[in-house]
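Yeah, one chain of the complex is gone here, protein chain that is, but the others are all in their spots.
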Amino acid sequence: MKLINKITAGRIWRSIFRTGLPSTNYRRSLVILNNFFLHLHPAKVKKSSIKFTTTFYLGGLSFALFLILTVTGIFLMFYYHPAVPLAYRDMKDLEFVVSNGKLLRNLHRWSAHAMVVTASLHMLRVFFTRAFHPPREFNWVIGVFLLLITLLLSYTGYLLPWDQLAYWGVSVGTNMIKAMPVVGDKIRFLLLGGNITGENALLRFYVLHCVILPLVLSVLVGVHFWRIRKDGGLQAESAGRLSEKTDLILGEKTNPRKDESLVHSNSIRSK
Amino acid sequence: MSDSAQQDSAFYSRRQFFVVMGSGALAVATVGGIALTGEFLEPNVLYEPPNKFLVGTPDQYPLDSVFFMAKPQIFIIREAAGYFYTLSAVCTHLGCIVNWKPQEGAIACPCHGSRFNKTGEVIAGPAPKPLNHFAMSLTVDGYLQVDKGILVDPEVILKV
Partner (left out) sequence: MRDLSKYFGIVSVIFLIVMAISPFKEYYRQWRQYQREYNKHIEDLPQRISPVEEGLKQIWVPELDVIDHCTSCHLGLNEPALADAPQPFTAHPPMYHQPERFGCTPCHQGQGVATNVEDSFGFTGDWDEPVLSAPLIESSCGTCHGEERVRHAPVLNKGKELIEKYNCAGCHEIKGVEKEFTPRLDGVGSKVSRDWLVRWLENPRGVSATTRMPNFHLSNRDAGLLADFLLSFTEFPTREKLEPLPGVLQDEIPDSLYERGETLFRQARCISCHLVQGKGGSVAPEIGTVASKASRQWIYNFLQEPRSLQPGIPMSRYAFSSGELQAVTAYIATEFIDWDAPEEADTVAHSPDPNFYEKGLKLFQEYNCGGCHALAGVTTGEELGPSLVNLRKKPMYQLEFGLKDIPHTRERYVIEKIKDPRGFLSNALMPSYQFSDQQRLAIATALLSFQQQPTPAPYRVEQANTPKPVLAGEFGQLVEKYQCLTCHQINGRGGEIAPDLSRSGSQLNHEWIKEYFRLPYTLRPILTERMPNFFMPEKDIELLSQYISLVLRDDSLETEPRLQSTAADVELGRKLYFNNYGCQACHQLGGKGGYVGPPLDNLDQRLQPGWVYQRLKNPHRYQPGILEPTFNLTDEEARALTTFLFAERGNQR
């Protein structure tokens, strides 16, 4: 304990963590606000909104899966060459040769499937809890784009193993794009980098899958989270039920009157 | 840890038990995961030319000859007396590929002018160490074999 105290009182520690221990409400909010990773998060949330049955943690799960996918994906990139003669060979290598390669590849694969499921369910939850109502209508739009990018990530990743399934999956998919009026042909041509699913298509899908789409997704996720806070937290429950439970998870000892505004948070318009 | 837990540390409450169990499992899994990742990152097979390879039969090399092999970056040297040794063609200074100059009887590096004699010793230039000698052997069916994985002393030679 003494050692911990010494470290936390030291200059290095203080230079990193400006705020002391979150012993008061003020300090608690400072912890959130002064932390780069946490500052998207509201300093205070309603107890009911972190209850499991309120959200089923579907958004959080999707985000967690995205983190897993990012990490496993980066590791897979160490062994993967986006080139026609090598791509499938690398798959076989991951399966048969690389230690734990199968685990990482399967983690990536199943997480990807799971992310599509959780993101879709998340949308349903939002829909059924009327969380797309004002003031959250723009966040709903962002969410729709997030779901779309999730699906696109899933689809671009599909080509990378370069097996029969991948090849024909992408051949069929890009032919669907071709059916779009006026611009369909052009989009397909640009997407494949040519007229056939070949070397260029593999490279383009690789770049989309590993760089462009994850970057866009990360930015939109940031906006999505930030908007939740700016839109007054989660649309948790109906106003009537909420008024019965005014206690806050981090504010048990605080004076309810001081947090009056939060009690009626569901009626707050964005400022 | 809340105050109550400190007072009552002999046994955990049900809730604390699960928290400790979960955190413990997570901690082990994290350490293990890092270990697994480390293992993952170390390749099990290499897509490189093998260290051990055959370089033909002894009578392919004329007596008193220095033969440069570009791909494995080695010299196969047959002395007049009829013995063989293999010299690395990688300069010990900064890794350029050295050349055999037959008219001078020396091995010269094109980058910074290091010079070695036929046994790999430094004659001139910035090279800090003599050229490496690789292990050489004769297979059962009469082929010369070089193993770049094994360094040998300059005195070690293969008599055929």
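General observations
We just call them A and B in the order they show up, numbering each chain from 1.
Assume a residue touches a chain if its C-beta (ideal position, glycine included) is under 8 Å from a C-beta of that chain, and two chains touch if they have at least 3 such contacts.
None of the values given here were measured: they were computed from a predicted structure.
Shown chains touched by the hidden chain across the complete assembly: A, B. Of A:17, A:56, A:96 or A:168, it is A:96 that touches the chain left out of the display.
Mapped onto chain A, the footprint of the missing chain covers residues 52, 85, 89, 92-93, 96-97, 99-100, 102-103, 163. Although one chain is not displayed, chain B still touches it through residues 14-19, 21-26, 28-29, 32-33, 35-36, 39, 44-47, 50, 53-54.
The rule is simple: only the chains that are shown with their structure count from here on.
Separating the centre of chain A from that of chain B, both taken as means of CA atoms, is a distance of 44 Å.
The residues of chain A lying in touch with chain B in their complex are 75, 78, 93, 97-101, 103-104.
Chain B makes touch with chain A in their complex at residues 36-37, 39-45.
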